[in-house]
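The complex appears here without one of its protein chains, the remainder shown in place.
Right, subunit A next:
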Amino acid sequence: MTAAPPAVPPTSADDVRRLLDAQDYLADEGTATAVFLSLRLGLPLLLEGEPGVGKTAAAKVLARALGVPLIRLQCYEGLSASEALYDWNYQRQLLAIRLAEARHEKLAESDLFSEEYLLERPILQCVRYDGPASPVLLIDEIDRADDEFEALLLEFLGEGSVTVPELGTFTARRPPTVVLTSNRSRDLHDALRRRCLYHWLEFPSAARAIEILRRTVPEANAALIESAAQFVGHVRSLDVDKAPGVAEAINWVAALAVLGATSLVREDVLATISALAKTPDDRDLLAEAADTFAFG
């Protein structure tokens, strides 16, 4: 939240890359292009990729870099309009009815269904946001919501508007910046994909992984980071249940640094293996890999 909002919106993909870089997020050209186009064309951006590759982080960092608030909608099964778009404050409505009765006042329907009783949920909040720049809306792990929910999003993604039948249609003043992420645990509907720019995030190359680790774990030394990045790359090539993502690599190097390791040795790998291996099978496999991996 420290960054001052940039005076002018980014004018090129390189600009975006520099902005994200200042927030310690190292984007490659594809990601930077996707983000830039999403900002300039006002289209939502759908990010897919393996878990832990930096999809959610991209949205968070983008909000920080642009100096705008981040509105986050975590998806889960059963998510519906009343949690994502808007809801009516039923308790207050009932109370208002009772009060009107007690005071012998007349109550019209439009009195009850006014903005006073409207509860904003993340998407409506984003549409009605009243700031100098549009906020970043992160719709996280949309594949976890059921397919009925995707249909709820279509109006918002296409037109940037939300319709409340009792009140009318709210339209965003500026096209909101929307980032959707998905782990591909199920296929999203084409109608949703059509409305978005699409970008598949890859695991970073070895050189970029080292650069990322250097930025995020400044207390670790260069030799440690280099061999750790190599080891993580090696682990990804093994037949592991859960390939370690960038997030795991960062946690692991941070754990190594906390233990005061200056270079990667077998004992330290075993001591910090819990940061990297997330199933018992993987733990055994990684312990084996640590035995055979040529350190240094």
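Everything below uses one rule, namely that contacts are C-beta pairs under 8 Å (C-beta built on N, C-alpha and C of every residue); 3 or more make two chains touch, one makes a residue touch a chain; residues count from 1.
Methods note: contacts and distances are computed from a predicted model.
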item	value
Protein that the absent chain corresponds to, by UniProt name, given "ABC transporter permease", "VWA domain-containing protein", "SoxXA-binding protein SoxK" or "Glutamyl-tRNA(Gln) amidotransferase subunit A"	"VWA domain-containing protein"
Among A:D146, A:E159 or A:E211, residue touching the chain not depicted	A:D146
From A:L19, A:C196, A:I212 or A:A261, residue that would touch the chain that is not displayed	A:C196
Residue of A:E116, A:E219, A:E267 or A:D281 in touch with the missing chain, whole complex considered	A:D281
Absent-chain contact - pick from A:L37, A:A133, A:V164 or A:A287	A:L37
In subunit A, positions touching the absent partner	12-14, 29-30, 33-34, 36-37, 40-41, 43, 46, 48, 76-78, 80, 82, 87-88, 90, 93-94, 97, 107, 109, 112, 146, 148, 184-186, 190, 193-200, 202, 239, 241, 281
